[in-house]
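Report on the following structure.
Shown here is a partial selection of chains from the complex, left in place.
Naming follows writing order (A and B), and every chain is counted from residue 1.
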């Protein structure tokens, strides 16, 4: 394949959204616009003919690779199996629980300065956190702690494997 | 790489020493210690005169070099008829360290020459990732890392600025862990004997923690402990929430 065609392909490949001809022209100022369009058309035809997993399509005034619609069933199946992401709020809540367990929700809220209700619920659902019991004070509020799954996910043998804040502080101070 | 050397490219005292050895075309296994020590010290002086921060490690190595030099001035063991034990070349430890460092330096160079992601090669949607750095701060990698967790806690603690919060009671952590373990075992078996719970503990400390955990759980009314008669088996069971 000639270089300019391959470069155009690489550009479209790395871009998140559709790529306009003008944008390609900026990267390859020596290639005429007509030539860019011709190469794009060639690429589109090649992918169509090849009948692979994705195609080069013209969308929203630009060019973009998209998976073939016939495969949506399998792609959805694949994407559903992805591990979920922990939000920053969830991570903070989890950190407070890990280091301060057994800990009350009111304490977590106080540490974080915001309500941790929804993070806490998410962590409970994902079984990273669990109810450890109730504190022996009026109202008997619920105490939270981490689970065995928490240790597994973070690759810890036990809680004493957690780095202490002093250890982290040492790294920060040397920095 | 041409060696028109600027001082700041040295990654440390070993790097500087290696540079001097290369520059003088010296056999690393037979370093003329007087010459190298002189050059090393004058280099440090130069760094100081340029107001560069001479890290403590440079001075430590300077001291090591001087020490080796003084040792080499003493009569060698072969000549010392009364010396019974054979003493190794005083330079050997430093040479070992230099050789090891040289290999890692090479390893670092080789790593840097690989086709690096986001420098030489790109994956699909690379431009999207750029954006995520600014906008998507809310999401953390799927690859959960203990470091992220400590960092998160550190962030919170730093804003609170309360030093007493920095202390983490490892004893308390171990106790918590025991409580978790007992709850897990009881959730599985519903009822266990006291001996079963204490059994299989490897050391006294763990037995103590287990005992303390049981007391704590009793206090929290999470478990019930009962005994059939004065010398009967002590049984432990979960208290079911209504």
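We take it that a residue touches a chain if its C-beta (ideal position, glycine included) is under 8 Å from a C-beta of that chain, and two chains touch if they have at least 3 such contacts.
Keep in mind it's a predicted model, so treat the numbers as computed, not measured.
Q: Only one copy per chain type is displayed here, so what's the full stoichiometry of the complex in this file, written with the chain labels?
A: A x2, B x1
What we mean here is this: only the chains that are shown with their structure count from here on.
Q: Using the touch definition from the top, list the residues of chain B that touch chain A in their complex.
A: On the chain B side, the touching residues are 122-128, 131, 137-142, 144-157, 159-160, 166, 168, 170, 173-174, 176-177, 179-180, 183-184, 217, 219-222.
Q: Would you mind writing out the residues of chain A in touch with chain B in their complex?
A: Those residues of chain A that touch chain B are 10, 13-17, 65, 82-89, 91-92, 94-96, 98-99, 101-102, 111-113, 132-136, 143, 145-148, 153-156, 158-166, 168-169, 172.
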